[in-house]
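Sharing a structure with you now.
The complex appears here minus one protein chain, its other protein chains still in place.
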Amino acid sequence: MKSYIVKRILSAIPLLLMISFLCFVFINMIPSDPAEVALRVRQTPVITEDAILQVREELGLNDPYLIRYLRWVGNCLKLDFGVSYTNPSRTVLGEISRCFPATFVLAMSSLVIVIVLSLPIGFFCAVYKDSLFDRIVRGIVFMTTAMPAYWVGLLLIWLISIQWDLLPTSGSGSVQHLILPSLTVALTYISTYIRLIRNNMLENMKEDYVLYANVRGLKQSTILVRHILKNSLHTCIVAIGMSVPQLMAGTIVVENVFAWPGLGKLCIASIFNRDYPVIQTYVLLIGTLFVVFNLLFDIIQSIADPRLRREVS
Amino acid sequence: MWRRFLKNKMAVIMMGFLAVIALAGVFAPLLAPNDPYANDILNKFAGISFKYPLGTDQLGRCILSRMIYGIRPTFFLSLLTMAGTIGLGCILGLLAGYFRGPVDEIIMRAVDVMMSFPSQIMVFAVVALLGVDVRNVILANVLIKWAWYARMIRTNVMKYRDKNFVLFSRCVGSGEPFILFRHLLPSIASEMAVLATLDIGWAILNISTLSFLGLGVQAPTPEWGAMLNEAKNVMTTNPVQMIAPGLAIVIVVAAFNLLGDALRDALDPKEVEV
Partner (left out) sequence: MKKRLLYTCLAGVISATLLSGCQKQGSKEAAATGKEQVNTEAAAAKASEGTPKDELVFVNFRDIRDLNPHLYAGEMYAQEMLYETLVTITADGYAPCLAESWKISDDGKTYTFKIRKGVTFSDGEVCDANAIKANFDAIIENKERHTWLEMMNLLVGVSAPDSETFVIELSQPYYPMLTELGVTRPFAMISPKAMKNGSTKDGVEAYIGTGAYVLKESVTDEYAVFEANENYWGEKPKVKKITVKVIPDNQTRILALEKGEIDLIFGKNMIDADAVSKYKESNKFSVALSAPTSTRQIVINTTNDILKDKAVRQAIQHATNRQAISDGIFYGLEAPADTLFSRTVPYCNIELTPYEFSEEKAAKILDEDGWVMGSQNIREKDGTPLKLTLLYNSDSVTEKTISEYLQSEYGKLGIALEIKGEEEQSYRDNMKTGNFDMVFNICWGTPYDPQSSLAAMRQRVYGDYAAQLGLEDKAEIDQAITDILVSTDEEKRQELYRFVLTRLHEDAVYIPLTYECNKAIYGSDLKGVGFTQTQYEVPFAQMYFE
């Protein structure tokens, strides 16, 4: 068990290195000269060639690529991501940590909606396979996969906020502000999970142990809930857990529709303003979250289900 | 295969429907009642009329004409994306699966990294780096999607490479490229067709989303996502503007998804047995 976890953790390290290297290459490919930017940040009125050369030396921009990469990684580990190009008075870390909670709250509330809705719906779709309920749900699920999230968001704002005047149109500040955006985010992911749970349950129903339980004369509801659902839940919880970073990344569009002050909005604004350090850190953060969550739930799964450990080793 | 496809009513209907839409895009100049770029600024936000069947937008341009012309970027760009994705995925997947060893190792590690990134973030990173332009959006989409195809193709190649017909072909002295392209590729073509059809819907959504955010197709080109972006700016005063482009996206993407599902049913022999 322990050796599996250690092995799994070690395997994540090269992945993290690759991601960080990509991010580093990214910032080094941009057209603007970091030395010039540094001078602008210091509000130097007249930027001369000499000043640029001096700053290049000062910032160690003339060092070999690899050394600069290592220095950058070192700074990142110290949580020093530099300053924003557009607002030199703000650090990247400050910007990210300012926006992170909003995105996290949005992602979590969407996650709750996804779980609360997709579990029972998926469950009943499997139990009553091909019933009217199942067919209607499948129809709806199908439509949601074809709907652009931003359009759904716009329609929700128009219908619920403008026409019915039930909820605020955008921004943040209260629970009411959270409802529409998290619903919109959830809607794009919910279909995946309904399908996942439904199919998983159906597969489980074909298993031998179900047959055995039937033979033993257990009550149908007991079999469904105690055995099949319980078994399917394992897979689903892991899948949902792994999708947390996906959700956090998926809020980009919705945040921009609802003016939700999170990372996604920061990211788009930074793209328009060519604020490269912010974009770089954002990509690094989401990439790292991905690796970490995958790792975490892989381990959780292996603890819950020892069969998998053997497969891997 | 074709016979089975033709038997599937849904597949045929969707194929027909999409073909009609595509043709409408090709013959847009003949179908559109007005020039999609011609503005009539004093007649902005006009309602439905004989001259403007769907009304006009914030510059007084004919919405119906813009919708019809909007088919072009939607179809063309998503097909281009898929062509690029499949092309790149095929080459790398075949190489990895066929040669194995270090080639495989390098390609598969790259695949791992690509797949460990959330796809949306990759698109934004690429667009941020290369600048806001629709070409970069296509490039970004190809970059994030190729890994899935490469992996699928590699798995399949592994599965088929030791099959008898491949071994036989090698025995009779066929060259490696010949084996790759004449034997291995066709045997995975049907699976790829299904996946690609489903992914076209994904590509359309993705491109329209970026255009909506202002990172994709730029004004004044009529594109549905970009039109929704403009509609958003007048949501309080003229909410009708956001109906047509949104519906169009939903319908086309749904059609592609249905076609993909139908294709899977038609082409997957296992389903037929059931």
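By letter and in written order, the chains are A and B; residue numbering begins at 1 in each of them.
One rule holds for everything that comes next: a residue touches a chain if its C-beta (ideal position, glycine included) is under 8 Å from a C-beta of that chain, and two chains touch if they have at least 3 such contacts.
This structure is a prediction, so every number in the text was calculated from the model and none was measured.
Within the full complex, the chain left out of the display is in contact with A, B.
Interface note for the absent chain: among B:N39, B:T155 or B:S169, the touching residue is B:N39.
Only one residue in the set A:N62, A:N75 or A:S174 touches the chain that does not appear here, and it is A:S174. Across A:V55, A:V92, A:V127 or A:C236, the residue that sits in touch with the chain not pictured is A:V127. Seen across the whole complex, the unshown chain contacts chain B at 37-39, 41-42, 44-45, 58-60, 214, 218-220, 232-238. Counting the whole complex, the residues of chain A in touch with the unshown chain are 43, 45-46, 86-87, 89-90, 98, 120, 124, 127-128, 161-162, 165, 168-175, 219-221, 224, 259, 261, 269, 272-274.
Convention: only the chains that are shown with their structure count from here on.
For the pair chain A and chain B, the distance between C-alpha centroids works out to 23 Å. Across the complex, chain B is touched by residues 14-15, 18-19, 22, 26, 29-30, 142-143, 145-151, 154-155, 157-158, 162, 245-246, 249-250, 252-253, 256-257, 267-268, 270-272, 274, 276, 279, 282-283, 286-287, 290-291, 294 of chain A. The touching residues of chain B, when paired with chain A in their complex, are 109, 112-113, 116-118, 120-121, 124-125, 127-129, 132, 201, 205, 208-209, 212-215, 225, 228, 231-232, 235-236, 239, 242, 246, 249-251, 253-254, 257-258.
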